[in-house]
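To keep things clear, I will list the structure first and then write my remarks on it.
Part of the complex only, each chain left as placed.
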Amino acid sequence: MAAKKAKPIVGIIMGSSSDLEVMTAASTVLEELGVAHEIVVTSAHRSPKQTGEYAAGAKRRGLKVLIVGAGRAAHLAGAVAAQTNLPVLGVPLESGALAGVDALLSTVQMPSGVPVGTLAIGSAGAKNAALLAAQILALSDGALAGRLDRRKAKMAQDVPGVVKQVLPGGK
Amino acid sequence: MAAKKAKPIVGIIMGSSSDLEVMTAASTVLEELGVAHEIVVTSAHRSPKQTGEYAAGAKRRGLKVLIVGAGRAAHLAGAVAAQTNLPVLGVPLESGALAGVDALLSTVQMPSGVPVGTLAIGSAGAKNAALLAAQILALSDGALAGRLDRRKAKMAQDVPGVVKQVLPGGK
Amino acid sequence: MAAKKAKPIVGIIMGSSSDLEVMTAASTVLEELGVAHEIVVTSAHRSPKQTGEYAAGAKRRGLKVLIVGAGRAAHLAGAVAAQTNLPVLGVPLESGALAGVDALLSTVQMPSGVPVGTLAIGSAGAKNAALLAAQILALSDGALAGRLDRRKAKMAQDVPGVVKQVLPGGK
Amino acid sequence: MAAKKAKPIVGIIMGSSSDLEVMTAASTVLEELGVAHEIVVTSAHRSPKQTGEYAAGAKRRGLKVLIVGAGRAAHLAGAVAAQTNLPVLGVPLESGALAGVDALLSTVQMPSGVPVGTLAIGSAGAKNAALLAAQILALSDGALAGRLDRRKAKMAQDVPGVVKQVLPGGK
């Protein structure tokens, strides 16, 4: 029952509708884990006021963790973190010429005082942001912790170990 | 009426006809904003004399801002800036093996004394160079300033905010 | 009273005693915020068994968040995250020739399934890891949330704004 | 007389008092050119509200160009540009482990719609930001244009050309 939530407790935020495809990976993981969440498109640069208001009001609206994906000069996670003390998790996205290196450095190299917990570039990072959000929520949600533990155990079982032996004759 | 120009006031310069496709993005933005401009193909390396004469004569011909796109060892913006005190905006282009990193560093790392205001690699940079040129021109063109403000306001309105809530049942 | 803890709830882990100086920044922030924690030196490569046992037993011992700092091929955060579902926060450290870029990529580019929330390279990252840990703990500790909010408000007040006007006479 | 200004027309903005030393290079150039300006310390991350209000109100207060220096995940120039249509010039600063590469990419790789004209990393960039600001202002200030032209001419004269001939005897 613990996972049945009337209201979103995680916000998945991204800077552009074109990021929806990659960031949906985060939504899928949260849904599998039974974590209510919402998906938000808002930009640090194009809609700064909307972004600031969303971030500043997130805690009051019941959100607990914010996942933020952005590409290029990826300021969105930092802009959100500047306005809230909720944990903010950043996902650098590949966009443009630099394969996400720009987004990675823009997201992770935050100055002292305003943390963004940064995950890998792209969809692996999006999935892991969802898992890290769930791990955070599971600190006070035993049922969710159990689901995470079963998922981790199954993940280990799915790795096959020795798959083949090649024993050539003498030459 | 202020935007009705008999003569170009922005020059969009690039080093090769193969850069036309990307740099047309700058032209399109200027056209939308009603800014008269011209498109120039001239090379710092292959036609240095033509480049120098164009840059040195730009102010006299009525140009006010120069947008310069180039790839690889992208010297064109610097070569133009060396010959004029008009504001020069550089757009590093992707070309060859290095995804535009060479062009970015060649454009932005100008020595003290000869500035080039550098935008992002590729078409995002080309569009933004046009916007920055328009912002510069708008300092003395109230009508253009108004068009820029309306464009910025519309851009903010087009960002949707919360697009979806996912509320899984208990598990 | 909520912050008075009989037992550590955060582990600050690092791969070598030579990392103590940088990682102490995390300890200082946690101490200022009244968060009980312990400091651990254990290596993914030199003492893998000790590391695995510490990580696997961390939840049982009452720990809630793990902060892990390491340099070079910085596997420690990933090795810890492999053994627990507690949130793991990684701090890439400068060590050797590559200024921490190796540590950053080794920490942040985790494969899907095993997240490490990564902070900036060096002491800024260490401080921010402590703040992010506190933000996570504050989700269920209102007193800590209050302290974080006051800290954030004070941080904003300490930024001076306009500090000087320079109004040269005509020339 | 044109340069005698009762009020600042350029804002030199930086994220931290520790950036003052480098950014003073911009102030010095503006002072030499007789351009009234103000120096502002405000942070995109630590004082986002103050930063937003400063940027949004800059035009109304009579400012015409904004120079913004920041290090690491350098969001300040982008945060300012998000709130105004004044031209924003960015100066990436060296800070932390990555020699300003993080700041360069965070400043220059802005998404389409919100330009930041970026200069070189460090003090060369700070000086050039001031010169570019002056070039922009000179479009409608003939006296300033004259000062810029004389400065450029003098700069060319100060480069010595052939300084030495070495003519070894036969061997």
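Chains here go by letter, A, B, C and D, matching the order in which they are written, and residues are numbered from 1 within each.
Note that in this section a residue touches a chain if its C-beta (ideal position, glycine included) is under 8 Å from a C-beta of that chain, and two chains touch if they have at least 3 such contacts.
Every value quoted in this text rests on a predicted model; they were computed, and no experiment measured them.
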For validation: placed chains = 4, all identical. Expected total copies in the complex? 8
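By definition in this document, only the chains that are shown with their structure count from here on.
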Under the over-half criterion for shared residue numbers, do copies chain A and chain B use the same patch or different patches to meet? different
From chain C, which chain is the farthest off, judged by mean CA positions? B
Euclidean distance of C-alpha centroids - chain C vs chain D, Å: 34
Using mean CA coordinates as chain centres, what's the chain B-chain C distance in Å? 41
In chain C, which residues are in touch with two or more of the other chains? 120-121, 124, 155
What topology does the chain touch graph have (line, ring, star, complete, other)? other
Which chains touch? The pairs are A-B, A-C, A-D, B-D, C-D
Mind listing the chain B positions that touch chain A in their complex? 94, 99-101, 120-122, 124, 155-156, 158-171
With touch defined as at the start, can you tell me which chain B residues reach chain D in the complex? 64, 85-87, 89, 104, 108-121, 123-124, 127-129, 131-132, 135-140, 145, 148-149, 152, 155
Going by the contact rule set out above, which residues of chain D touch chain A in the complex? 15-16, 43-46, 48, 52, 71-73, 75, 78-79, 81-83, 96, 98, 101-102, 105-111, 113-114
